[in-house]
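Up next, chain A:
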Amino acid sequence: MHLPDIEHTCTELGQRLAAYLEQNNIEQPLLVGIRTGGVWIAERLQQQLQTEDGVSSLDISFYRDDFTRHGLHPQVKGSELPDSIEDRHIILIDDVVMSGRTIRAAMNELFDYGRPASISLVCLLDIGRRELPIQPDLCGVRLELEEGQLVKLSGPVPLELSLS
Partner candidate 1 sequence: MTTDPSQLQLTADGRLKHFLTTEGLSRELLTEILDTADSFISTQERDVKKVPLLRGKTVVNLFFENSTRTRSTFELAAKRLSADILNLDIAKSATAKGETLMDTLWNLEAMYSDMFVVRHADSGAAHFIAEHVTPNVAIINAGDGRHAHPTQAMLDMLTIRRHQGAIEGKIVAIVGDILHSRVARSQIHALRTLGAAEIRVIGPGTLLPRDIEALGCKAYYRMEDGLKDCDVIIMLRLQKERMQNALLPSESEFFKLYGLTEEKLTYAKPDAIVMHPGPINRGVEIESNVADGPQSVILNQVSYGIAVRMAVMAMAMSGQQQERNELAEQHNEPGQEEA
Partner candidate 2 sequence: MRYLHIENARLIDPSQNLDQVTDVYIAEGRIHAIGHKPATGGIEHSIDASGLLLVPGLIDLGAHLAEPGFTHKGSIASETRAACASGFTHVCALPDTKPVADSPAVIQLIQEKAAKAGFAKVLPLGALTQGLGGEQLASMFSLREAGCVALSNARAPFKDSYVLRRVMEYAATYDIPVFLNPDDAALSDAGCMHEGPTATRLGLTGIPQTAETIALAQMLLLIEQTGVRAHISQISCARSVRMLAQAREQGIRVSADTPLANLIYTDEAVTGYNSQFNVQPPLRSESDRRALLAAVNAGELAISSNHRPHEVAAKKAPFADAEPGMSIFDGFLPLALQLVERGELELAALIRATSTLPATVLGQNQSLSEGNWFNAALINPDAGQSFRRSTLLSKGRNSPVAGKTLKGAVNAVFIDGRKVFG
């Protein structure tokens, strides 16, 4: 399996995100990365786009639907969001989208902080295997992995992908 070049993919994703924002008339997007990999990607995109407000981070540990299976993640870091997300256009960013359950948890958590104007989903990689009706608005690369294979992002510097 050939993994994409991450620098190139990110740059391209940033360009498409800029176009997407313009197309949807979003002037002050709030970039929210999902811990941990999503935050790294969000920071990379923020550098490129130079949005205001920097990058917010979302820790979905308290919102996971697999608590009864896996329990609490031992390293909960907590979420860092601005005082209000009311009426903001949120760009939710994750490294890899698979089942869609993480995104579901993230959206639930966001709504406990307030009522955003919109949420768009940006992912570096989409590896399919969806279990919920959730699709990214923008996606860097779609990968077809073999059964049982997973892809992992390590970072923040340098950002690297590996298969496991």
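Quick note on the criterion: contacts are C-beta pairs under 8 Å (C-beta built on N, C-alpha and C of every residue); 3 or more make two chains touch, one makes a residue touch a chain; residues count from 1.
In picking the candidates, the idea was that all candidates are chains of the complex that A comes from, given by their letters.
Quantities reported herein were computed from a predicted structural model and do not represent experimental measurements.
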| item | value |
| --- | --- |
| Pick from 1 or 2, the complex member that touches chain A | 1 |
| Chain A residues within the candidate 1 interface of the complex | 59, 61-63, 67-72, 74-80, 108-109, 111-114 |
